Structures are given as structure tokens and as C-alpha cells.
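Apart from one protein chain that is not included, each protein chain of the complex appears where it belongs.
A and B label the chains in the order they appear, each numbered from 1.
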Amino acid sequence: MTGNRLSGPLDDPAGDAGHAEHPPRVGFFTDTSVCIGCKACEVACKEWNAVPEDGLDMLGMSYDNTGSLGANSWRHVAFIEQPRSTGRQDPGFLGLPTGPTGTGLMADAVGPRLRASERGGSELGTGPLDGPKAAAEQPVGQPAEDLGMPAFSRPGDATGPESRTDFRWLMASDVCKHCTHAGCLDVCPTGALFRTEFGTVVVQQNICNGCGYCVSGCPYGVIDRRPDDGRAQKCTLCYDRLHGGLEPACAKACPTDSIQFGELDELRERADRRLAQLHDLGVGEARLYGNDPNDGVGGDGAFFLLLDEPEVYGLPPDPVVPTRDAPSMWRRAGAAAAAFALAGVGAFVSSAIGGRR
Amino acid sequence: MYRQLTGPDPLGRGAAAESPRYAALRPRTESADRVADSVCPYCAVGCGQRVFVRDEKVVQIEGDPDSPISRGRLCPKGSASLQLVTGPQRQEKVRYRAPYATEWTDLDLETAMDMVVDRVLDARERGWQERDEQGNRLRRTMGLASLGGATLDNEENFLIKKLFTALGAIQIENQARI
Partner (left out) sequence: MGSNMAEAHPVGFQWVIEAKARGARVIHIDPRFTRTSALADTYVPLRAGSDIAFLGGVINHVLSNDLDFREYVAAFTNASFLVREGFEDTEDLDGLFGGYDAETGTYERDCWQYEGADQEREEPEGASPDSPSGDDDSEMDKERTSPMGSGAAGAPLHGATNVATDPTLQHPRCVFQILKRHFARYTPEMVERICGTPREKFQAVCEAWASNSNRERTSALVYSVGWTQHSVGAQYIRAGAIVQLLLGNIGRPGGGVFALRGHASIQGSTDVPTLFNLLPGYLPMPTAGSHETLTDYLDDLRSPTQKGYWTGADAYLVSLLKEYFGDNATAENDYGYAWLPKIDGDHGTYRTVMDMVDGGKVFGYFLLGQNPAVGSAHGRLQRLGMANLDWVVVRDLAMIESATFWKDSPEIETGEISPQTCRTEVFFFPAASHVEKEGTFTQTQRMLQWREKAVEPTGDQRSELWFFYHLGRKLRERLAGSTDPRDEPVQKLDWSYRVDGSGEWPEPSAEDVLRRINGYRTRTGEPVDSYLELEADGSTACGCWIYSGVYADGVNQAARRKPHDAQGPYDRQWGWTWPANRRVLYNRCSADLDGKPWSERKKLVWWDADEGRWTGDDVPDFPATTPPRYEPPPDAVGPEALRGDDAFIMQADGKAWLFAPHGLLDGPMPTHYEPHESPVSNALYGQQGNPTRKVYGRTDNPSNPAPPELHREVFPFVLTAARLTEHHTAGGMSRQLPYLAELQPELTVEVSPELARIRGLTHLGTAHVVTSRAAVQARVMVTDRMSPLWIDGQVVHQIWMPYHWGGTGLVSGDVVNDLLGVVADSNVFIQESKVATCDVRPGPRPRGAALTAMLAQTRARAGVTVETGTRIATADDVPHVTHTEDDTAGGTDDGSTDDGSTGNSAGEQS
């Protein structure tokens, strides 16, 4: 049982974490092929969990003004405009007086602002994320269409490759992955982060001292500290609602059932069926992400059906829990132990400067 | 720490780490004193809402899973209904702006009602038309107008139309013509 305690497939993370009698592991299957980008998930999450407003600034990455997951955005809907088509969808631009695509212009304008944001990434796992910018600039297989400014031409003059015809608008609601091997939890020195009986990962606000180790422990750049009190924040998969037998607020609200909540085993079966259906319908690029127990985090409790490479959505292609390799695991464990020893100090400092509520 | 080292959670990441407060967490909807069946106030789809009330305060609004229209789902606006009804933008007092005034002042609700009654009668009188040039009966006033109703209840629209019609006011309109 202990063999895969820190990496690799693990059938029963809750049991492994000491929950003797526990309910089945639950999670999210987010089918982005039916996401309409309405952001009901973002709002329903905030209403239920009283997550503060995250700033009234304009980001302008298509219809995305949230930018990324963070302490004050536990759900984030990404919008990706791309000059390529999905499956047999007819985007309708053939024969119109179009010039080259403008998706690069959007990415050029927004990308630096995303990069400059303090959010996301870590020195562990994968490198810092570029957000959707990387995606928009480098759609797989067709990089040439996206890069640089278009040649000068009058609209309507363009023909052939200079005339955009393919297009799609991808939308996807991102969330904490509730990893089987959760980097945030592994490095948390205070025990604030813990594995619940549902197999999910939750930060206990009454314990978190704001040390921030978890932020760099997350291979997805999800967990984040709230500026006011410094405590780590992320999706709890509505732990309180689960206790009451309710589904999480986002999944409940989702108008098109893009976000599906349920027992993980059943969700994985459902996802396989949906994937097969889409492949039958000619959507060859559909793929699952985070469903594989053999991946670098032992599979995600929240996994996705995507219509392109994960990078396109701002997701790391090969996330790895920082504790996977034994030597580094012990290094981290040592660091965690050291941090644990300092935890009391941290709490004292934080309390002394009035940071705690 | 002791529980962690001897129990089934040797790494201290699960049961042993859970604080009593978190172990005891329950959805706040469970402690509601009552639940009202309602309908979303935004667009015309008519999604079912359930309004959870505790201590005479609305503590949560979410979709009604029984609804054949919405099956429990809500869009971002419907999901923001709690903020809509409990947020600080809600005005609670009557406000009055006198002619040429540069600021609002307060006004007692009953006084305000009486002032509106006066003004309705005055505007009605000044805009009254008994007959047109051909002598056809009009029996109406052009002195006052009303706009609104698409966000209101049927019962409210009924009384609005009935009262204005009796007063002879005809310029009664709503969003349906916009």
C-alpha cells in the first residue's frame, strides 16, 4: 500500500490517508466540448464559498477576464480563439473576404499581461505557465498560421493561405485537480492541507499559516495565497456540501453539464464513452486529460475532455508531483520538516502583524 | 502528532490532519429555517430557484433540481442572485431629489406616497383630453406615462394597467416594445 503513496497509481487515496471507512472517491469530469463559456461555475463557486471579487480589471483574452485560477478564483473559464476547426464543425468563413487571422494580435496584446501577473507556476513540476498565450501562438501542427503580423493586403484581396477560413472558439472551465498525489499536500508543513474521506484535497483555513510552500508544490499552478491574510486558497470541491450529500456548486449550476460531478470510477467510464462518441463523430482531436492513474500525479480527481493539446488551454502537458522521485522526495520531506518546525514562528509573526482575522 | 505516528495515516495527510472544525463542516443550506420555491428574475427562461432562509436572511439561492425547465441549473446571472438580493447596492430608503437640487434627500415613505398622489392628480388634470377635434370621446390624460413591467409579476402588471386605465392614463408601456 505504501509503495505508491507518493507517486504512481493509487487506488484508494482516502484509505491511504487514514480514512478507514470512507465513501467512494469523487471528482469532476469537465467535458469542454459542451462548455458554452457562461462562467456560471465561477459565480456559483464564489456565491457558495464567499470567495471575494478578483478585481474589476479588463484582461481581454477573448471573453476571459479572470485570467487564471487563484486565491480569489477557484474556477476559471479559459477562452481560446484559434484559426483551426474542430471535427466536422463548419466555421463558416470560407468564401468571405477575409485576410489573415487576427488571433495573434489578441495573444500579443494579452500575453505579456498574463506573464506579468503574479499568479501561477512553480519551480517544481513543470515550468511557469504562459497561460493561453502560448496556446494561441502555437496551435499544434499549424504554428505558421499564428505567428507574426499578417502581410499587408486589402481585405478581400487575400486568397489561399492568407485568407483565414478555419476557426474555432474553445472554452474550458479549469479547477483544482485534486491530484491522487497532491504536491501541495505533500509539502504542506502545518497539516493545513489534508486528504478528505472523499479523496479530495482541502486547505483548512484555521490551520494554514500562509507559508506558501504549497504554492510552489502545485504542478498546475492552482493553489494561491490570498493577499489579505496570506492563507492558501483553492477549490475544496465544496467539502461542506459533500458532507451533506450535495454536489459542488459549480457542477450543480453548469447549464450544459460540462462540469459533471460524481464518483471518480464512474466518471472515468463516462469520459471514455464520451471520448469514443466524439471520435465516432469525427472529432479526432478530442482527448482526455488527467484521467490516467499512471501520469505524473497518479491521475486527477478533476479531469477533462479537451479538444486540443493541454497547453492550448494553459494546462501543463506532463504535470509531475514534486515528490515523485525518491531523492527529491526526501529532500522535500526534509524541507517540509524544517518548515514544520518553523510553523509556530510563522503563525506568531503573522498574528503579530495583524494578518490573521 | 501522536495520532499521526501511530494511526493509519503515517504521513499525516488525511484523517490525522483533519481539524474538528473541518470534520464537522456541513452545507449551510442544511441549517436553513425554510426554503422558498422561486423563479430566477433575470431572463425569460424561467429557471427554478430554491431560496434558503436562516434567521430571516437569505443565505443561499440555487437551482431547483425538480424544475423541468432548468433541472437545477443556473447561468452566471442566476447564480449571482444571492448577491442581487443581499448586496450593498440594494437601496432601502426612499430618496427624493427636489427641483434644482444638487443632491438627494431623505423622505418618509408615507409622505412620498402622498406627494405622488398629488402629482398624479395634477398631471392627470393638466393632460386631460375629453374629446378629439372630431368630437369623438377620448376620456384620457396624456399628462402621465409609465414604463416598466417586464421584470414585474403578472399580478402587479394587472393592478398597474387597471389603475392607470381607470385614471385615463394610456401611455403605459414596458420592455415588450423595446
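Some observations on this one:
Keep this in mind: contacts are C-beta pairs under 8 Å (C-beta built on N, C-alpha and C of every residue); 3 or more make two chains touch, one makes a residue touch a chain.
The model shown is predicted, which means the values in this text are computed figures rather than measured ones.
Contact residues of subunit A toward the unshown chain are 34, 36-40, 42-43, 46-47, 52-58, 60, 62-63, 65-66, 81, 83, 88-103, 105-106, 108-110, 150, 155-156, 164, 167-171, 255-257.
Panel shows subunit B; residues 34, 36-48, 51, 53, 56-58, 61, 64-71, 73-81, 83-85, 87, 89-104, 107, 109-110, 112-117, 119-123, 126-128, 130, 132, 134, 136-163, 165-178 of it touch the chain omitted from the view.
Operating definition for what follows: only the chains that are shown with their structure count from here on.
Per the touch definition, subunit A reaches subunit B in the complex via residues 5, 14, 16-20, 38-40, 42-44, 47-48, 185-186, 188, 191-197, 202, 204, 206-207, 238-241, 243-244, 246, 249, 252-255, 257.
Against subunit A, in their complex, subunit B makes its touches with residues 7-9, 11-19, 21-22, 25-30, 60-63, 72-80, 82-83.
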